[in-house]
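Removed: one protein chain of the complex. Kept in place: all other protein chains.
Presenting chain A:
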Amino acid sequence: MSDLFAYTLRLGDDALISAQRTGEWIAAAPQLEEDVALGNIALDQLGQARSLLQYAGSLDGRTEDELAYFRDEREFLNVQLCELPNGDFGFAMARLLYFATYQHLLYDELRSCADETLAGVAGKAVKEVAYHVDHATQWVLRLGDGTEESHRRMQAGLDTLWPYTAELFESDALVQRLEVAVDPATLHDSWSDRVLAVIDESTCERPSSSYQHSGGRSGRHTEHMGYLLAELQHVARSHPGATW
C-alpha cells in the first residue's frame, strides 16, 4: 500500500462513513428544513468521499465501489468519531462541529499541496465544509443557549464525543513521510480555538476528559462499524460482479 494511497483512503473513509451516518437523518430530522440541510451535508460528504476514493482507486487499480463495498472492517481507515451511531440532534451537531471544523482546517491546507488532484478536491470541499461548520455552529449556539433541556442535551453531545476528537490530530510516520500530506497535529491548536469559542458562546461547559480513543487510522474500530458496513455493503456483496 503506497503512502499516497493510504493517506487518500483515510480522508475518503472519513467522508464516506460520515455520509452514511448523516444520511440516516434524512426523513427523520426535527423539521423539514433540517431534512434538506442534512441531506445537503450528506451529499457533500459523499461527493468528497467519491472524489477521494476514485483517486485512491486510481493509484491502486480499484474503483470507488470496490473500495467502498468490498473492503472489510479492518481495512477501513476512518476515525472512530465518524462511525459512532447517531444519537439525538444535539449529538449530531456536536459531531458535525468537531468534524467539519477539522475538515475545514485540513482542506484549507491541502488545497495548496503539490498533488494536483488532492489540491483540487480540497479546493472544492473547503467551501462545502465552511457551510457545514456554519450550520453546526448555529445549532450549537441555539441548543446550548435555548431551553434547559436543549442545553443539557447539547452538553451531553459535546461531552460524549470529546474523547473521540484527539484521533483527528494523530500524527504518524506516514503523514511525516508523505510530502503532500497535511500533518493533522499542526491543525490541533486552531481547531481547539475555534471549537472552544463556539462552546463558550453556547453557554455550555468546555468538555474535559482524560481518556481519548484511538485506532481508526490503523483499522481498529468500534463495535458499531461492522453493522454500519453490513448495511452499506450487503446488496453489492450479494451480487458480486453486477453493475448497478
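The criterion applied here is as follows: a contact is a pair of C-beta atoms (placed from the backbone, for glycine too) under 8 Å apart; a residue touches a chain by one contact, two chains touch by 3 or more; residues count from 1.
Just so we're on the same page, contacts and distances are computed from a predicted model.
Chemist: Just to verify: the chain that's not displayed, which of "1,2-phenylacetyl-CoA epoxidase subunit A", "Acyl carrier protein", "Potassium-transporting ATPase ATP-binding subunit" or "Septum site-determining protein MinD" does UniProt list as its protein name?
Modeler: "1,2-phenylacetyl-CoA epoxidase subunit A"
Chemist: One chain is left out of this view; which of A:G123, A:G146 or A:G219 touches it in the full complex?
Modeler: If we include the chain that is not displayed, A:G146 is the one touching it.
Chemist: In the full complex, which residues of chain A touch the absent chain?
Modeler: 16, 19-20, 23-24, 26-36, 39-40, 42-43, 46-47, 49-50, 53, 64-65, 68-69, 88-89, 141-143, 145-147, 149-150, 153, 231-232, 234-236, 239, 241-244
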